[in-house]
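Only one protein chain is missing from this complex, and each of the others stays in its spot.
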Amino acid sequence: MNAPLLEIVELVRHFPVRSAFGRRVGWLRAVDGVSLTVLPGETLGLVGESGCGKSTLGKTVMGIHAPTAGDIRFAGREIGRLPRRARRAVAKDLQYVYQDPGASLDPRWKVGPLLHEPLKIHTTLSRAEREREVRAILAAVGLPDAHLDLYPHELSGGQQRRVGLARILTLRPRLVILDEPTSGLDVSVQASVLKLFRSLQETFALTYVFISHDLSVVRAMCARIAVMYLGKIVELGPTAGVFEKPRHPYTQSLLAAVPRIGGRRVTQDFALEGEPPNPRDVPSGCRFRTRCSLAQARCAVEEPPLRPLDGRTVACHFA
Amino acid sequence: MAELLAVRGLRVEFATDRGPAQVLDGISLDVGPGEVVGLVGESGCGKTTLARAILGVLPAGAARIRDGEVRFKGADLLREDPRVVNDHVRGRAITFIPQDPFTSFSPLFSVETQMMDLMKWKSPRATNGGGPPSIFRRYPRARYRADREAVLEALRAVQIPEPARALRRLPHEFSGGQRQRLMIAMALLPRPDLIIADEPTTALDVTIQAQILRLLRELVKERGVSVLFTTHDLGTAHEICDRVVVMYAGQEMEAAPTDAFFGRPAHPYTRRLLASVPSPDGEIRDIPGEVPSLVAPPSGCRFHPRCDHATAECREVRPAPRELGEDHAVRCHHPVDAPAEVDR
Partner (left out) sequence: MSAAWFVLTRLAQDRSALAGVVLIALLVVCAALAPVLATHPEDVFELHPAERLQAPSIAHWLGTDRMGSDVYSRLLFGARITILIGVIAVGASLVIGVPIGLVAGYFHGWLSDALMRVSDIFLAVPQVVLAIAIAQTLGPSLPNVILALSVTYWPWFARVVYAETRALQKEIFVESTAALGASPWRLTVLHVLPSIASPIIVRASIGMGFTILTAAALGFLGLGPPPPTPEWGRTIAESREFLPDAWWYAAAPGLAIFLTVMGFNLLGDGLRDVLDPRLRRSRTAGDG
């Protein structure tokens, strides 16, 4: 069968919390032991609310942050602990798209040089060959050749986004991490962007890790989904199954909280009280217990591992 | 029916580098007493400008009200004495909940100071002799005590734990969700008739959003306060609103009770907008074309360049409101009479 393209094993990323004098007074446990695999060609969704660590996870896999502990295996090769130069070479196959891809463009460079640059870094193609590649990618994202001579600020936001994507695609990566790609977008613009992602996935045979807090978007785009809470995965499985019958209490509350058009009003059913704890101060045992209706003594003592249940894995003693 | 708020033909123009932009093109809107009305639209549609125009806080240099009236309890706010409007309407009969809880409080003063400052001028017990706020105005003791009680009561109503201690803290010690609760409390304290809420839950996580929406709806229904709730999220509008009005590029397109709006949308834009929300079946439908520039907007119905049903008439004449029964009005030459496309 397919070997996983990306394998994350007990990945940990902690940030030091410093006092006013620079002394470390604690740790912000942003990613606190996450394991998952991504198969070639699939779109894995990573959902959770702010502070759950999904963005940090994406950046750590990408190498923007160094892992505190754990393994990251890409195409069978461990990449979390590579020396810097070798790690840079991995960028050819593993890429990361920011929430606003337009912001990833140097405002002082024209679009043409911006698109040539990844090829200059990673390949030894001649100028003419690079130009051919660049024009092909530009067409693939639906932009005219004329844009090669423009500066980013001379393009609309949507066009900047496409240039940002094109820049990454020139490398023909195998896996692309999309970090909140539709956050803050109007719903019709979001639809266009999602359509673009789908068509690019087909054209370039991409594998996606789709990080988002918007559950309806994740449901439409991802075949498998991982739900994160305070640095750990609480439920992981096929999207359809998880949405229809969520097993973890947090997933249940999360899905219940999403306002839906048609059907019952959320506010009639919804029952999750309180606020998520501070990631600097994670509760002992199961970290969701402070807000969980099923919590019992065992939950404070023993952290539940991910165990298989009903076609997915769930981290709960009483699911 | 005597509307609480009736906006008629409001036309607002903004000065931009590229020329004057027609941000609002003759908007009409009603809010009845005790009614929660959702104002839905994508960015650039003018909903925030409309909210500001009603409050009378448009940027003076850049914005100009060219035409129209904003009738509140019968009186046109645009033509009344500005000082009277400032004392009796703004912050009192009409209050405001802003979008961003993280920047809506001053970081320097305690919650108590900020809320009591509000009460000094806008408490229902205050007898404003008129005139602008001045630091020399006294705050009578008895009223101060009564107001403080009201503030504590309000904090309890919005479910802030330990209200007396909370008062002494600084705003940044509260989370985003808690700060929105404080804003809701502040919006309710002057005992308003109408609250204008500008995307109050957009910046919040979905589980917190659910709590805030539920709280807001409970409180306003309890007190019979009307709400004009702007949002770009259709789900939120469905959640909390009695009626929904949709705007596009400075024109209102359709207004209907919530169930009719989502069940049988008549305007092509509404239908397309609803269809573009990601649906469980995985199919993604977008709207071809782009939002028009407001400096050189399309003539007639501003949606016509992107509309499947558009004809020459749509290009020439902006459609007048058409009643489709039961409070359901649509501004379209070719309204659709069918259930919503996507079954949810």
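For reference, chains read A and B in written order, and residue numbers begin at 1 within each chain.
FYI, a residue touches a chain if its C-beta (ideal position, glycine included) is under 8 Å from a C-beta of that chain, and two chains touch if they have at least 3 such contacts.
The shown structure was predicted, so the numbers you read here are calculated from the model rather than taken from an experiment.
Residue in contact with the omitted chain (choice from A:25, A:66 or A:121): A:121. Here one chain is not drawn; of A:49, A:100 or A:303, the residue touching it is A:100. Residue A:91 is the one among A:17, A:39, A:75 or A:91 that touches the chain missing from this view.
Residues of chain A that touch the chain left out of the display are 62-64, 85, 88-92, 95-96, 98, 100, 102-109, 117-118, 121-122, 152-153, 155-157, 159-160, 167-168, 171.
FYI, only the chains that are shown with their structure count from here on.
Contact residues on chain B toward chain A in their complex (touch as defined above): 42-43, 175, 177-178, 205-211, 213-214, 217, 232-236, 238-240, 262-263, 272-274, 276-280, 282-287, 290, 340, 343-344. If you check the complex, the residues on chain A that touch chain B are 49-50, 156, 158, 186-192, 194-195, 198, 213, 215-217, 219-221, 243, 253-254, 256-263, 265-267, 270, 272-273, 275-276.
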